[in-house]
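Just passing along the structure, written as structure tokens.
One protein chain omitted, others in place.
Right after this comes subunit A.
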């Protein structure tokens, strides 16, 4: 589909004589493909815009990373003043801080787009920032990604049931519990869980991502250890996440329950579960799909405190360390990853929506 996009302009001019052929005619006959091409185009513009803003934004932060690095080095290794001046020039070169801001930007984008290179990390010099990030990324995706998916599925299902059985005691309890707790910060729940399970009962570990006595690898012991260590941080996210999905799903369900087609489904004598899923939930869960895409952004920046609290070697921990040390390339890299994943997730979900709901139409 996308391969047909570039010739649009070229073919346009020679179109007049044969209006039923060519790319434009093809696009008008395939509105879904036309929509997909346009949507992908918008995606690239958004991506470029967001990355650009992020770049300039971080350059505006006061403080000189090279100076910071030199100071650290001087304290640690006793460099003399003469060597430092040479070093400054070299480091500025390496960190991409030479020239005016625009040429820095062009160089940064070129390295990022063509080579996937974020420049060297300051905290782990000379390791490139992308390596530092890639080392932390699997942990974050593993812990926060799974927790996010799990809380979405649980929350939407329970919220649908809570809406369906509104007025019943169970629904009232679930709803009020959600209202009370859904905006409690993750780390607060994490603290309570740590207190109960790690401190008082001592049954679950509260620090790190796996038992350091087990060597990492695809072994049952290691995987078991990762699951055990991930349980508390995961649980603290799932509990609160589920509650807030319950609340929003219930809110979407209630107006649908008054629709004529629900009365009709009841008159048809269908089973309750079928009416709930195929008639009620099916007609109102679309906003939750989009909301899920947007919520993925919080995986990368919203749960920093949970990772910190559990000393989990994920992106959040990396980000905090990077900010403390003024490690520009890593901070910007984590931001870039967050931008990329949210925009990509929303793109994929937007392309998916017309397939999920026949009423969704993006074309005239």
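What we mean here is this: a residue touches a chain if its C-beta (ideal position, glycine included) is under 8 Å from a C-beta of that chain, and two chains touch if they have at least 3 such contacts; residues count from 1.
The rule is short, and it goes like this: contacts and distances are computed from a predicted model.
Colleague: Refer to UniProt and select, among "Cytochrome bc1 complex Rieske iron-sulfur subunit", "Multisubunit sodium/proton antiporter MrpC subunit", "ABC transporter ATP-binding protein" or "Rod shape-determining protein MreD", the name of the complex member that is left out.
Modeller: From the listed options "Cytochrome bc1 complex Rieske iron-sulfur subunit", "Multisubunit sodium/proton antiporter MrpC subunit", "ABC transporter ATP-binding protein" or "Rod shape-determining protein MreD", the omitted chain resolves to "ABC transporter ATP-binding protein".
Colleague: Looking at the full complex, which residue from A:184, A:231, A:270 or A:323 touches the chain that isn't shown here?
Modeller: Of the listed residues, the one touching the omitted chain is A:270.
Colleague: For subunit A, which residues reach the chain that was dropped from this view?
Modeller: Within subunit A, the residues that touch the unshown chain are 259-261, 263-271, 274, 278-279, 282-283, 357-359.
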